[in-house]
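One protein chain is absent from this view; the other protein chains keep their places.
Labels run A, B and C following the written order; every chain starts at residue 1.
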Amino acid sequence: MDPLLAAGRKVLAEQPFSVLLGAELLEFSPGHAVLAVALKPELKQQYGFAHGGVLSYLADNALTYAGGSALGGHGIVTSEFKINYLRPAVGERLVARADALYTGRSQSVCRCDIFAVEGGQERLCATAQGTIARLASPAGE
Amino acid sequence: MDPLLAAGRKVLAEQPFSVLLGAELLEFSPGHAVLAVALKPELKQQYGFAHGGVLSYLADNALTYAGGSALGGHGIVTSEFKINYLRPAVGERLVARADALYTGRSQSVCRCDIFAVEGGQERLCATAQGTIARLASPAGE
Amino acid sequence: MDPLLAAGRKVLAEQPFSVLLGAELLEFSPGHAVLAVALKPELKQQYGFAHGGVLSYLADNALTYAGGSALGGHGIVTSEFKINYLRPAVGERLVARADALYTGRSQSVCRCDIFAVEGGQERLCATAQGTIARLASPAGE
Partner (left out) sequence: MDPLLAAGRKVLAEQPFSVLLGAELLEFSPGHAVLAVALKPELKQQYGFAHGGVLSYLADNALTYAGGSALGGHGIVTSEFKINYLRPAVGERLVARADALYTGRSQSVCRCDIFAVEGGQERLCATAQGTIARLASPAGE
């Protein structure tokens, strides 16, 4: 397996919350990540759709993988993101695709589209934009 | 118990994802909601802090309670929100306080502050702003 | 000239603030708009870059054209947007390209990339994401 993908999966396995949700890292390269979850019943809200919090988890984590790897990976924090919900997310699986749009010395601005997969068909159900930042090094201040 | 709070707790109990996370609705009145989770190990990321996705879940859900109740409650969707992460969230408990800032005929714009509670002390660890919308009624179009 | 582009330019000419900034509508079709300004001295800040407020004006207006036309155009409001500033905007001209990503019955979610053009070369300097909403009709409530 690609060493970056292996390293990314190792980190995911060390995140208890990602394990609780059953997240899988499908693709991972510098500035790019694809994260997925099976839409099991406990990830839903009262109408049977994926809970918005599951979509925002996917956005948060996929953006962090994309931006963190674009920045080179150590001392990385998710600074902020914004998410628009587009459609109820129904189906077997949710897939979040994130890409770095711009990466500078101290931040990477990334986008993430989240798709619901039902019967092999993907439908865009949310879109996010956010900032991953490199922590200022103590010596630098 | 206040009927609105009781109704809000009933909805929360019908959200499998909120049950999975152990969310509790502490306060609920029109345009106001307080949602909390105990920071159990499975809600954390690899460094022992609350996962960003837990904070974004709290923002999403507390904003929806605040805005949905401000709008009167039926045919409500969470349109979008933005979250800034401020500090690592450590402690025993996370508490999200959301309030409607402005409510019109078709949308409510709300804010949510999320605090980590450690040893009885609250520290602000994230802040969010978002829009809860009333679905357009078919007859209205 | 294309009737939609002509109509869009007529609206722009009726916006005193757009006239003040010297904005031009270069392209306009349902769900798509390209808006530009020449980077004249009075649009700058103290370091000689385009002022952030000029970039946010372009985002606001290009998103509104893209989303408003996607929604069919009457009773449209800009609900919200988010902008990330990526690089100092220097050059002769700023060009904002906006596209509707998703359009439903009551809202259109759009993205906008803003480029600075210097010596014929375009550089992405800001990116935005926002919601254009159709006002609820009185009869619909």
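Quick note on the criterion: a contact is a pair of C-beta atoms (placed from the backbone, for glycine too) under 8 Å apart; a residue touches a chain by one contact, two chains touch by 3 or more.
Since we're looking at a predicted model, the values are computed, not measured.
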Left-out chain, listing which of the shown chains it touches: A, B, C
Touch with the omitted chain, as defined above, among C:11, C:38 or C:124: C:11
Missing-chain contacts mapped onto chain A: 79-80, 82, 105-107, 109, 131, 133-137, 139-141
Touching residues (missing chain, whole complex) on chain B: 82, 84, 86-87, 101-102, 104, 109, 111, 124, 127, 129, 131
Residue ranges of chain C at the interface with the undisplayed chain: 11, 14-21, 41-46, 51-54, 56-61, 64, 77-85
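Here is the rule we go by: only the chains that are shown with their structure count from here on.
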Distance from chain C to chain A - Cα centre to Cα centre, in angstrom: 28
Whole-Å gap between the CA centroids of chain A and chain B: 20
Where chain A touches two or more other chains at once, by residue number: 82, 84
